[in-house]
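If you scroll down you'll find the structure; I have some questions about it.
This part shows chain A:
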Amino acid sequence: MDVLSYFNYWVVVVLMMLGFFIVIARANLVKKLIGLNIFQTSVFILYISTGKVAGGAAPILTEGVTLYSNPLPHVLILTAIVVGIATTSVGLALVIRIHAAYGSVNQNDILQQDQQC
Partner candidate 1 sequence: MSAVLAILSGACLLLGSFLLLTGALGFLRFADFYARLHACGVTETLATALIILGLMLLSDSYLPPFKLLLILLFVLFSSPTASHALAKAAWNAGVRPRDNQGKRDLPLPAGER
Partner candidate 2 sequence: MLSQLALLPVLLPLIGAPACAVLRRPTAAWAFASTVAVLAFVAAAALLQATARQGVIHYAFGGWAAPWGIEYRIDLLNAFVLLLVSGIAAVVLVASRASVWHDIAENRRTLFYVACLLCLAGWLGIAATGDAFNLFVFLEISSLATYALVACGRDRQALVAAFNYLVMGTIGATFILIGIGFIYMLTGTLNMADLAQRLPGLGESRTVFAAYAFIVVGVCLKLALFPLHLWLPGAYTQAPAIVTAYVAATATKVALYVLIRFSFSVFHLESSRLALSLEAVFISLGVVAVFAGSLVAVFASNLKRALAWSSIAQIGYMAVGVGIGTVAGVQASLIHLFNHALMKGALFLALAAIAMRVGGNELQALRGIGRRMPLTSAAIVVAGISLIGVPGTAGFISKWYLVTAALAREQWLLALLIVAGSLLTAVYIWRFVETAWLDQNPAQPATPPQEAPPLLLAGTLLLALANIYFGLDTRLPVGTAAGAAAGLLGDSAAGLLGHPPAPLPGAGAP
């Protein structure tokens, strides 16, 4: 098995793990959303890597070019990017309201305040 041929995918896996780790391990809610962002973006990188054809050109039809990269993952990821920013904005809106209600955006503080009452 050619190690190089999977190198891209493995790096992407590392990126996903880092993003996922931030989501779970950090108590700050904004940080969690940032982690989520990294996690999602890494999945986009996975998809786009799938679409690459070695020696291919960008999928814009040009005369004299016969080998193009796969346009389908691009279309899917365009949609997924939109989903990502939509999620981020809703999450941040929630964070602002949580801060107004609790005076903190730290998960542990919030948990503590909820348990007190």
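Basis for inclusion: all candidates are chains of the complex that A comes from, given by their letters.
Rule of thumb we're sticking to: a residue touches a chain if its C-beta (ideal position, glycine included) is under 8 Å from a C-beta of that chain, and two chains touch if they have at least 3 such contacts; residues count from 1.
Predicted model only: the values in this text are computed from it and were never measured.
J.: Could you work out which candidate touches chain A in the complex, given the options 1 or 2?
T.: 2
J.: Where on chain A does candidate 2 make contact in their complex?
T.: Where chain A meets candidate 2, its residues are 16, 20, 23, 29, 32-33, 36, 39-40, 43, 46-47, 50, 72-73, 76, 79-80, 83, 86-87, 90-91, 94-95, 97-98, 101-102, 110, 114.
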